[in-house]
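Inspection log for the structure reproduced underneath, given as structure tokens.
After this line comes chain A, so read on.
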Amino acid sequence: MSELDLNDKVSEMLAKSEANVIKSEKTFIHPEDEVREVVAPDGSIIKINPIYDYFSGERPQEEKPRGGIVEKFLNWARSESIWVLGFGTGCGSIEIPPLVTPRFDMFRFGIQMRPTPRQSNAFIISGYLSVKTLKRVIRTYEQMPAPKYVIALGSCTINGGMYYDSYSTINRLDKYIPVDVYIAGCMPRPEALIAGFVKLKELIKEGKAEKANEYARNFDEYKANQKKIIKDWSMPDYNW
Partner candidate 1 sequence: MEQLDLGHISLAIGFLLILIGFWGLLTQKNIIKIIVAFTILDTGINILIVSLGYIVGKTAPIVDNSVEQLENHNVVNSIVDPVPQALVLTAIVIGFGVTALMLAYAMKLFNAKKTLEINKFNDLKW
Partner candidate 2 sequence: MKTIIEKLNSKYNLQEIVYQRDNLVFAAINKENAIDAVTYLRDYEGFSHFVLMSCVDWIEDGKFQLLYLLNNPTLKSDLGLKVYIDRNNPEMVSAHHLWKQIWTYQRELKEAFGINFPGSPRVDENFVVEGWTDIPHMRRDFDTHEYAQKTYFPRGDRKTNDPAEYMRKKLYPNQPITAKQRKDDK
């Protein structure tokens, strides 16, 4: 079969498949999010709207820094006590464990790992993010208390890296959540990570790491971007 024939054939097939392509008609309501009716103990039937009833879902508010010496002191404390959420989103997460080894020892810098977003203030996006993971990242990011910082790791978070043409991997992280520090490389070594942390500490001390407020300010824009690619949005608009 010659090349020309093949191309013809393919375009022919394409035309055909356009016609009978399986365009899914899913509405993408998570089954647990559908409004359901339950019978109360007294026999009455009540309607449960899970997204409304079970989640707060309120918009985030900007929490302006107070300024002055107190804020400076607190910024210093924040910079010296960076609690990193233990959430490996991509291949870069393998670069984080070396940080706790004697060779790199991030504890020297006041950097510690925490298991729960409630107690963390730094989030390392370690490499490529598929759409599926992005949903979890957004949820987790929103659950962290402000002020919170995001360190994006590797070229995938900057421009998609080697996954620039993947149908399931995002290209630019900062369209979806605000990023404080990018660390380029594929993958950056732990030294580079530490350099990134040091950069972050500088930013915090200077009072420039207010991306949480930026997120709140541009909330609609971020949400629009997020919802554009996350079709089965099975959570409230803001996860408290």
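We adopt the following convention: a contact is a pair of C-beta atoms (placed from the backbone, for glycine too) under 8 Å apart; a residue touches a chain by one contact, two chains touch by 3 or more; residues count from 1.
The candidate set was assembled so that all candidates are chains of the complex that A comes from, given by their letters.
Predicted, not measured: the structure shown is a model, and the values here were computed from it.
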Problem set entry | Touch assignment for chain A within the complex, options 1 or 2 | 2
For this session: Provide the residue numbers of chain A that touch candidate 2 in the complex, in ascending order.
Result: 1, 6, 9-10, 13-14, 16-17, 20-24, 26, 28, 131-132, 135, 158-160, 164-172, 175, 225, 228-233
